[in-house]
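Incomplete set of chains, arranged as in the complex.
Chain naming follows the written order as A and B, and within any one chain the residues start at number 1.
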C-alpha cells in the first residue's frame, strides 16, 4: 500500500471532523483546552522516550502536562502482543493538569496488537483518532497481514478514526534502521499536530542524546523534522492548546523521583531497602545520586533487615528511611513496633500497589491505610501522611523526617503506583536549610536527665544518642520505666503507653484545618486522600460548573487528623469518601448495613465524628477517572 | 575489631577506666548460668582495652543472653528477637566511630535470625559477635533450638528432638567473606578472654561461638566436657591463641592450627568430640562493608545543597528555554 492510498483512506474520514475550521492552506486548526494523546509500541521501540519528550516539550511550551507510563506486564513480552504494549500517555492542557484524566483522544500505535491492548482496557475514547503504522498490511507473514487488516477493519467499524501511516517507509528515507528512529518521527508528527515549536523538539533531542555523539543527535533531529513535515503535508488537521508560559523555573518529575529528592533534601543519610515494585525506582534513582551528598542506600537481605537496619541507623544518628510496598510493609510490622516502643525516629515510605498478598505489583491501589494505622500488635501509634501530588511527594519526605525527629516517632508516608510513575511539572523548590536534619547531638547529657523523661502533658522526651557522655542506657522493646530499665509494673507500662499516645495528640494540636475545595457549605462533600486528589477536584469543578453544590476536602494527615474536620463536614447535607480501596457496594444482594465493609477513610471519619459518611471506591488497578467520579457523585446526589 | 585512628587520638585525653565503670545492675541470670562468665570476660576486656563507655554499644535480640546489654554501663540496644545483627549493622553504618558488640542466642542467631546471620558474615562489618550457644531456648522455658543435640527432651520435643544439631561453625565457614571464626567455652575463662580479645582486635565481623551452660534446663548436658579436659581440643598458634603453661598441663588435647587454613578449619569445625576451642579461621584482608561504602563522611549544608541543585537542574525547565533559539549542540 502506498502513501497516496493511505491519504485517500484518511482524508474523507478526516473531513468529517466538525470542530475544525479551515484555514488558508486548507489545513484545519482546532483550538482545544485539553487533549490526551498516547503513543504505544512493542517495548524497545522507544515509545516511552517519545512520550516523555513530548511531555517535556509541552511543558516548555507552557502547557499543563500529566504523563503516565504504559508498562507491559512481562519483563520482555513477545513482539506484537496485546499485553505487551509499552509507551506513554500524555494529558495536555491549557492550564495546570492534576491527573491522568479520562479516555484518550489520539493514539499513535506502532502495531495493531499493542493498540488492541489499549482498546480492551477501555483506555480510548469512543471514535478517537488513531495514527497506525501501516507496514503490517504488506507483511510477508500472511498471518500478520491478516490480523492487521482484520483489526483495522474492526476498529474502523467500531467508529475509530483510523489513519494509516507508513512510518517505517518514511523513516527509511532518512535512516537505515528505521525501527530505531520511528519514535522520533512520531515525535515530529506530534509537534506538528499540536502546533509545538519544532525548535523545542530539536533541543529536547539534544538533551536526551546529549551524552551520545553528535551524529546520533543529527539523525534523530532529521527524523523529527521528517515526521513534522510528513504530518504537515499529509494530515489535514492540526490542534492548538493555548499555553501560558510560566515565569518561574519548573521541574518535571515522577512521584518516585520526587520522593528520592525529598530524601536528599531532608538531610537523611541512610536509606535501607529491599527491592519491590513499584517502590524500587525510588531507590534506583537514590542509589545513583545519594552517595554524591554522602548518603548511603543499603539493599538489605530482606524487608525485616532493611527496617531494623534503618532503626539501628536512626538510633545511632540521624533519622533513617526505609522504602517499600505492601508485602514488604506487612513484613516490617514488628520492626516498626520496636521503633514506636523505643521512640526511635523513623520514616517508612510505602508506595502502595494492588493487594492483598502479591496482588497487582505494578498497579495502583490505596489499600494500605488501615494497616498503616493499626498494623502492629499492641498500641503502636504512628504518624501517617499521604502525598496528593507529585510536588507533595517531594515535600512529604522532608515533613516526615522533621516530625519523626521532633516527636521521636515513626512516620509512614503513603504514596502509590499512580504517583510513582506519573510526571507533572511543578515550581522548582527553593532550597532551605530548615529542610535538613540537624547535626548529630554529641554534647554531654546534663546530670539527672533520664532517657525517657516523658513530659506529663505532651509525652515528649529528649532523645539520647550514642556518643553522648552521661547518656549511657540500654534501649529496650520491653516495657520500661523512665530510666529505660525493664519494668513489668502496672504504672510504668501505663505511663509509657500514655506518653507514646499523647505525642500524637501533641502533634495534632499543631496541625492546620485543611481548606475546602469549593464552597464551605453545600449538598455534598467529597473527602479523599492521596493520589485521587486531582481527579476528585476535577470532577468537583465540573459538577460545580453544572450548578451542583459540591465541594471536596483532601486530607494529607490521616493520623493524627487535623482539627476542624467535623465542623466542615457538618456544613454539608451529605459526605462521601472516594478511595482506591475496597468497600462493599450496598446494592449487592448479600450486603446490608450490619455487614457492609466501608472504605478506610470512611471508617476513620465515621468512628471519630459519628457522621454518616458514605463511600465509593474502586480497586481496578487503574487511576480513578474524573468522569467516573462525576458519574458516581451525580448518582449519589439523586438518592 | 580494631579501633579507629581517630579513636586512638581521642583516647589519649581519656582517664582510664575501672571494671565498675562497665558494670550495671545485678545480672538476673540463674546461678551457674554461663552468661555470667561471658559478662565477666567482656567487662574485663572493656577495662583492659579502655573502651569509652559512651562510644560503645552492645546490641542484642531477645533471650536470656540478650539481657546482656542491660548489665553493661555502656549504650545498649536490646531489640527484637532475631534482629540483633541488622540493627548492629545500621548502627555501624551510621556511626563507624562507635565500637559495636553483639550478644545473641542460638535461637536468636541460628533460628529466627539465620538469614541475617548469613548476610552479616558477607557484609563483614567491624563488630564482635558473641553467640551464646546453650543449645536451648532458655527464656521461653526449654524448647529445642537448632543447635540442640539430637534426642534432646524439651517442652516441644518431649520424646526427644528429631534432628542432629546445626553446627554454627561449619555454616559460618561456608559463607563467603567469613573473616574471623572462633569457638570458646564459658568454663575456661582464661581462653574465653583471649579469644574475645582477639575477636575484638580483628577488624571485621568477628564471630565467636561460645558453648554456654544452662543449668536451669540442661543441668548436666555439658558436664562430660567440663569435667574431662581431654574432650576439649585446644587450637594453638602464634597467630591464634597460645596457652599458659598451667592450662597446657590440663588441656593436653591440642592441635597447632594455622587460622589462615580454611580447609582445615572446616574439618575442625565439623568435630563434635573433642570439641575444638580456639580460633578456627582468620583473614585480616576481607574488606569491611562500611569502608566500601565510605560510611561516616562529614556533610556540610553547602555540600548537600549543591548536590541537590545539580539534580534539580536535570529536571528543570527554565522559563527562557522556550525562547532561546540556540542550535542543538550538533
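Just so it is clear, contacts are C-beta pairs under 8 Å (C-beta built on N, C-alpha and C of every residue); 3 or more make two chains touch, one makes a residue touch a chain.
It should be emphasised that the depicted structure is a prediction, and the values quoted were computed from it without experimental measurement.
Taken over the entire complex, each labelled chain kind is present as follows: A x2, B x2.
In this section, only the chains that are shown with their structure count from here on.
Chain geometry summary: the mean Cα position of chain A and that of chain B are 43 Å apart. By the touch rule above, chain A contacts chain B in their complex via residues 56, 59-62, 197, 199-200, 202-203, 205-206, 210, 214, 217-218, 221, 245-253, 257, 261, 264-265, 267, 269-270, 272, 289, 291-294, 296, 298, 300-302, 304-306, 308-318, 320, 334-335, 337-338, 425, 428-429, 431, 433, 436, 466-478, 485-486. Those residues of chain B lying in contact with chain A across their complex are 24-25, 53-55, 57-59, 62, 69-70, 72-80, 83, 86-95, 97-98, 115-116, 118-119, 293-295, 297-299, 301, 303-305, 307-312, 315-319, 321-322, 324-330.
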